[in-house]
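Removed: one protein chain of the complex. Kept in place: all other protein chains.
And now, chain A:
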């Protein structure tokens, strides 16, 4: 029951953090694109980074990492945003400010993500998250290796 309560509390906090700050960040980025003003979008990116940090703090408080669903949602959203941005640049609908906003956003997200992996898992562990070792699927004779 206690574990279940903790899991619910953590999810609630994560939702609350994204609802309170993350959503404002997203809106400010849209506002920045719309008004073609870099600093508005930069404030939004700041909000997104703050939310990301708050999410990590919540994870630390409850002694967990990102859940599978959160990782999937995050990566999918990132992929979709990159796709939309690239398509709009290729279609010629983006101004120079829009271009810089996009670069800042995606650059920050990638650097933030890598920093998170490095600080949580270390250099070797972070690499192992992506590197699929064939040896894991090979049975080792005599229990050695």
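We adopt the following convention: contacts are C-beta pairs under 8 Å (C-beta built on N, C-alpha and C of every residue); 3 or more make two chains touch, one makes a residue touch a chain; residues count from 1.
Rule of thumb we're sticking to: contacts and distances are computed from a predicted model.
Here one chain is missing from view; checked against "Solute:Na+ symporter, SSS family", "Acetolactate synthase", "3-isopropylmalate dehydratase large subunit" or "C-type cytochrome", UniProt names that protein "Solute:Na+ symporter, SSS family". Looking at A:19, A:57 or A:72, the residue that reaches the missing chain in the full complex is A:19. Those residues of chain A that touch the chain absent from the view are 1, 4-5, 8-9, 11-12, 15-16, 19-21, 23-24, 27, 30-31, 34.
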